[in-house]
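Quick one: structure below, then a few questions.
Every protein chain but one is kept in place in this view of the complex.
Up next, subunit A:
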Amino acid sequence: MSSIAGQKSALTWAVHISVVLLVGLWVFPTLGLFVSSFRTADQIGSSGWWRAMFPTEQNLTLRTAAPDTQVQIDGLYVIEGNLFGTEGNKSTAISAWGTSSRDISAYQPDEQAALRKGGQITVQADGSYRLESDAEISGKRGPRVFVTAVVPPEFTLKNYETILISGGATDNMAKAFFNTLTVTIPATIIPILIAAFAAYALAWMEFPGRALLIAAIVGLLVVPLQLALIPLLKVHNEIGIGKGYLGAWMAHTGFGLPLAIYLLRNYMVGIPRDIIENARVDGATDFQIFTRIVLPLSFPALASFAIFQFLWTWNDLLVALVFLIDSTGETTVMTKQIVEMLGTRGGNWEILATSAFVSISVPLIVFFAMQKYLVRGLLAGSVK
């Protein structure tokens, strides 16, 4: 294509632009989640995340300082300060303000407004105010001031603090994070070993019925795991492990095995026959050939499967729902907790986005670090 004279540059540009568009389309949704997880609830609710980089106009509800800070100046009771805190916020500009929730932009900056409880208040564009009253100002908290202000972009780590450390029972993901980890690691390691031995037998040992077994494994690759839910739950209940980690580990092992055996066998078949024949001639047993030669040589395939199984068990919802999480919810995993949040906290995007991002960050790290093996495994694993 690129070698056609004359058309090259125009076509190349078209390709570049198309790829940029395509990549943009694919990254945009995830980026939205990522950006939202660093914004406060007010920011998320008042402007689209794609405008997070720019100043936005927001409606804020602020309070003056508490009445016990009032001072007497020339017979007037006065509270002075800045609505945005003691420091003030130099880059914030108030465009309108009000003292009643019914009319939040009744006044311009520098105008004076009468308060319902008595006294007058003046608010400047930078947020500084002066509240004066003839009588002593009473009450625990200062009166509310509603401002419409252009707020500069601001990012916060507070959401992550809530999700990982300080949040209440439904918001705190720390426990679910460790539960997920507890499910994932054994469920990744154990099937590899079992599958590796079986794959070696299917690849390098002669016995009757081998072709049939391989065909059966190819068939089991596509059996929907939905079929296994009730029968296995019954089995688990009968043998007394019920719902819990053990059941989840075993289920993940069973469901992961066909792909593991298939991938590893395909890879092991490709090991040069000479190597194995030579070892046999030298008197190595099958067990030695397997542990000393085949296993180390199969590292790329082992890594591929490990990544698949890790991603699959980490991201799984169905197996956890059926085999792991009992009525106490002590063993809940992140996917389940996020689904619950989607139901109960549908509008709290700062919580949702942050917890979803915590849950997908680990697979994303694994993905970018080990992409090479993942691609290799995919190429070997799609049934040709």
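One rule holds for everything that comes next: contacts are C-beta pairs under 8 Å (C-beta built on N, C-alpha and C of every residue); 3 or more make two chains touch, one makes a residue touch a chain; residues count from 1.
Basically, contacts and distances are computed from a predicted model.
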Omitted chain (choose from "Transketolase", "Fluoride-specific ion channel FluC", "Sugar ABC transporter permease" or "Electron transfer flavoprotein subunit alpha/FixB family protein") - UniProt protein name: "Sugar ABC transporter permease"
Among A:Leu83, A:Val151 or A:Ile360, the residue in touch with the chain that has been omitted: A:Ile360
Touching residue (missing chain; options A:Tyr107, A:Phe146, A:Phe255 or A:Tyr373): A:Phe255
Candidate in contact with the missing chain, chosen from A:Thr30, A:Thr61, A:Ser138 or A:Asn237: A:Thr30
Residues in subunit A touching the chain absent from view: 1-4, 7, 11-12, 15-16, 18-19, 22-23, 26-30, 32-33, 36, 44-50, 178-179, 181-182, 185-186, 189-190, 193-195, 197-198, 200-202, 205-207, 210-211, 213-215, 217-232, 234-235, 245-246, 249-251, 253-255, 257-258, 261, 285-287, 290, 311, 314-318, 321-322, 331, 335, 338-339, 342, 349, 352-353, 356, 359-360, 363-364, 366-368, 371, 374-375, 378-379, 382-384
